[in-house]
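Here the complex is missing a single protein chain, while all its other protein chains stay put.
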Amino acid sequence: MSEPLTESELRRRRGERVEQRNTTCYMCACRCGIRVTVVDGKVRYIQGNPDHPLNKGVICAKGASGIMKQYSPARLTQPLLRKPGAERGAGEFEPISWDEAFRILEERLARIRETDPKKFALFTGRDQMQALTGLFAKQFGTPNYAAHGGVCSVNMAAGMIYTIGGSFWEFGGPDLDRAKLFVMIGTAEDHHSNPLKIAISKFKRRGGRFVSINPVRTGYSAIADEWVPIRPGTDGALLLAITHEIIRRGLYDRDFLVRYTNAPQLVNVDPESPEYGLLVRTRDPVPEGCFDPQNQLWWDRHTDRPVRTHTEGADPYLLGSFTLEDGTPVKPAFQLLVDRLKDYTPEWASRITGIPAETIRRLAHEMGVTARDHRIELPIPWTDAWGREHESVTGNPVAFHAMRGLAAHSNGFHTIRALSILMTVLGTIDRPGGFRHKAPFPRPIPPCAKPPKGPEDVRPGQPLNGMPLGWPAGPDDLFVDERGEPVRIDKGFSWEYPLSVHGLMHNVITNAWRGDPYRIDTLMIFMANMAWNSTMNTVEIRRMLNDKDENGEYKIPFLVVCDAFQSEMVAFADLVLPDTTYLERHDVMSLLDRPISEFDGPVDSVRVPVVPPLGECKPFQEVLIELGSRLKLPAFVNPDGSRKYRDYPDFIVNYETEPGSGIGFLAGWRGKGGEKHLRGEPNPRQWEMYEKNGCVFHYELPRSYQYFRNWNQGYLEWAQRHRLTRYAEPIMIQIYSEVLQKFRLAAEGKWPGRQPPQRLRERIRTYFDPLPFYHEPLEAQVTDTQRYPLNAVTQRPMAMYHSWDSQNAWLRQIHTYNYLYMSPQLGERLGVEDGGWVWVESPWGKVRCRCRFSEAVEPNTVWTWNAIGKQPGAWNLAPDANEGRDGFLLNHLISEELPGGAAGARVSNSDPITGQAGWYDVRVRIYPARADEPGRTWPEFEPARPVPGEPERPRRWLVFSARGKARA
Amino acid sequence: MTQLALVIDLNVCVGCHACVTSCKEWNTSGWAGPMADENPYERDPTGTFFNRVQTFEVGAFPFTETVHFPKSCLHCEEPPCVPVCPTGASYKRAEDGIVLVDYDKCIGCKYCSWACPYGVRELDEHQKVMKKCTLCVDRIYDESLPEAERKPACVLACPTNARLFGDVHDPESEVSVAIRERGGYALMPEWGTKPANHYLPRRKTRIEVTEEELVRADNPLKKERKLPKPAFDEPSLDDVTSW
Partner (left out) sequence: MHPAFSVIFLTTLIGAGQGLFLALYTVELYAALELLPAPPAAFYTWGSLAALALLGLGLFASFFHLGHPERAWRAAARWRTSWLSREVIVLPALMAAVAAYGLAHLLGLDWRIFGDALPLPGHVTLLLGGIGTVLAFALYLCTGMIYACIRFLQEWHTPLTVINYTLLGGASGFTAATALAAVLSPAHTAFLGRWAIVITLLGMATRVASLVRNARLKPKSTLESAIGVRHTRIVQRSMGFMGGSFNTREFFHGAPPVVYEAVRWAFLVLAFPLPALLLAVGLEGGGTPAFAAAFAVQYLGLLAERWFFFAQANHPQNLYYQTVG
């Protein structure tokens, strides 16, 4: 060695063959572009693709550790069938062939489909192929399909989409290139991991001011200019008080509110009227369609009369109280908002949030004054939906970003509505320096897809009538039977959780086990660790998975698990399908799903295999295409019943949403020769063209279409022409939500259509408030908060993805186990020692874990890293590995159900509007573990056993080099 | 004379560990590898890394600052680790100031690690030789790489661009400018090791809002307060009494 050699010289001397290929990372859902260097068939280096619009060449800790995922000893390599007679959870399997696996599945699923398709349930976790899995479920005919959204951040999606037609998460974000003030709320890592890091650091370097509102200061919050520690679950109060102060001071963007929101629109305020609380509309006939017809009224200050909105020359009142000619009392929606905010003063919020009133006021002033006095003006002419031409694009440089700190509470929907309204009042929606949409957003409010309407939409042998998941616009869009009871196994779209637009994955196992609303036959789980971290009440859930009825039959008769690793879930499977890794398969990140679009236009991307699959691993995509073909689901077969698609890549190229629609999974290089974009005939060389372009397609909108997209005529028509939307109508911001009011009317018996069952009327009436309000999370409402005074939350560690990465030899050295962090004062008060073992107890369960003192946490809150603790033996870790002995899972403390009071014996521990899992609501108390208790975590689990076909795990040494053997 | 170095911007580092694993990834299969892991899937896993990211808390609640702090060999200009090495395995290159270890000469006596105040040298327990950051000497001069990629792996990886790389002796280089203009400092200056790597401190941005800014002529409330006049035919005292 002596003198250092350059890499290329080293390879030359060793005579090694080096290849590089671009593909897309999947060490997390962010989906950065990566370049993989392979040396003699072995992965040597994974770097960020410098030409990729998302990550621009950077990579994260996980992405750079992809090699250790590829060569992980926890890989599943063969289809496995539970041994006859072996108990579920015992992990006793025998390898079978794929033929056999398909035969079992085909036989079983065909029978279910011909009798009662809803007895097949498909739930998927942190995957990114909902377009395909959803299509499969719909074609199969089952409504019992959802992905992880309900356990994740559906509040974020629903709260914002029902308000502004777009959201954070994968749908939009803060324009930090131009913002001056950035307020980040309840975000630890986010889906947009690398891009957000890139953006925050550029923002800080430009001298922008960064405020983080979070009970905990880690990660991004660490570099905030100001940290505002808040008590969990109270952000609604904070945001309402800030909005109160902004309006009180006149710091709102009046022109924006008038032109682009329903703030000035008149609301019927006659409590006797059947249309009480609805917007007053002209009686002109409007075509039916999934859009907001522009037929509401303003009260014009010039003529002092009601006029149609956007009447040329009119100037509406935002405040006041008026009477229509027919005697109906009306008020502008903004007046109702102001009425609502009246008592939400900073002092009031201070008592709830623990933030000094002065700070709340100061934050409001900073936001308001920065928005007003630092207006951005870009010389980009554009035309609005009413034909008015604008010389320039203007914006107010105050940007927000929020994630699960707001979403994962059962009061999150209203909190997020409050945030959307604050952003709107500041005039920052789809404008430079504020919030920006990403294609295919904005969508109409609500988006057009609708769930089925009743049991009759589930038909043996036929596709589902409707989408498994959709966006109810009112009570009549619910998916309930004639008694108003749920049709879905997770009770989604029922009166219990009417706007559960992403389903309620966290209730599937409990409901199926209990047979409430009914028993199912086969539960297929893809890429979800539901026996561990995507489940609340984990100990009980594991028992339910194993529970048998009086006939000795499993209550959930057949469990299929498709995973790439020996997760905690695998042991419970009857049939295990070994998936490939992201480096071994084709994949698409489609506009039909959640693409990686940028502010400036749609972006979609693909994965291509860079190494061959290990053992008999098969991409789940291929499994679905195969099953679809065998089951003769219409989308997968020709009219004569013959198989339509050779394989997944073939499906991606040739599938069209409707014959000849020109719309498929991929938007790039469509048309026979790849000359068309977004819409066009299938292109047989589409994969090649993606690969040539770094596996990404980026369509940049003309500059004049890039802003104000809710009301940008050019954009709306472009979107319509390219079939991103059906209608080109403006999307008005719903400060006042008519959709919610419709549910409330139904609860009050005033809705002509469907009405809730008696026991849920009060619940609906309370929570379906057309204006945001603050209420305690449901869990706090039923918990003795004197006895359980502390909030317990989790954070995403930047160097771990959920439960995936404990099998990763590099990442697990960074997070080998987890501590419970608490303020030193709290620790002293409780008499516990830094590093000592403590009991954490909630009303629903308890765990023993180790604590660490930290000054970076709000004193009423304790926290830990998410999903670091593991079942001993899972993931092919040694049974005494730290993850299983020292690490713990907070989920044991969280219940999936709460006593429901009047609403029934129990309700899901979820937001009553969206069904969002209330992960961060749990209240706990803490006390030191006794000296004679073992220094181990509790609850303890039997060690999982390695499954057949798993690679031998290297014991003492792992000496990885892309040269010699993978392991020593 | 050239002195290559990293400048680490604590103002933007979010502690993501990308530099930690990308370093390991690049180096374990490269000239400076392998970097062994012991107990990789057992209890107490431990392994060789050239770069670590640590976290410190400064101050007390609620004024706590959380500081993420990446640290690798600082390529000292007066490296105490070099003269103590009995074999000459540890050396500092004259041409670019990189401090390296020649694994073929190293006897694994660990003495150099004692002589480094920063705790950045790690004995590879499998190969039994001393290892440390090489400033990716096998990348930065590799002409088969595109110019933009002739940078250390950790620098390319860092999502916040908190890691700058360049010649701290060239006053016009990006790193020298950053040190000069943004208060770049060295660690443990008390030892006179003259680390080549520097750190850039946190900076705070504040917005001051004055009372005047809160009341302005164009306050929309003025407009809002102008509520409509009541209609002439609305009831008034005129209708009910006379006096």
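Order of writing sets the chain letters: A and B. Residues in each chain are counted from 1.
Here, a contact is a pair of C-beta atoms (placed from the backbone, for glycine too) under 8 Å apart; a residue touches a chain by one contact, two chains touch by 3 or more.
Bear in mind that the values here come from a model prediction, so they are computed numbers and not experimental data.
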item: Contact with the hidden chain (one of B:Gln3, B:Ser22 or B:Asn39); value: B:Asn39
item: Touching residues (missing chain, whole complex) on chain B; value: 17, 20, 39, 43-49, 52-60, 65-67, 69, 71, 80, 82-89, 105-111, 113-119, 121-123, 125, 127-129, 185-191, 199, 201-202
item: Touch residues of chain A, complete complex, unshown partner; value: 813-817, 819, 821, 852, 854-856, 882
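Keep this in mind: only the chains that are shown with their structure count from here on.
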item: Chain A to chain B touching residues, read off their complex; value: 1-2, 4-10, 39, 44-48, 50, 55, 57-65, 67, 73, 180-181, 193-194, 197-198, 200-202, 204-205, 207-210, 217-223, 225, 227, 229, 249-252, 254, 299, 301, 304, 317-320, 322, 362, 365-366, 368-370, 372-373, 798-799, 807, 809-814, 816, 823, 825, 854-859, 876-878, 880-882, 885, 953-963, 968
item: Interface residues, chain B side, partner chain A - complex; value: 11-18, 20-22, 24-26, 28-34, 36-47, 49, 57, 59-62, 64-68, 100, 102-105, 126, 134, 137-139, 141-145, 148-149, 153, 156-162, 202-207, 209, 213-214, 216, 219-229
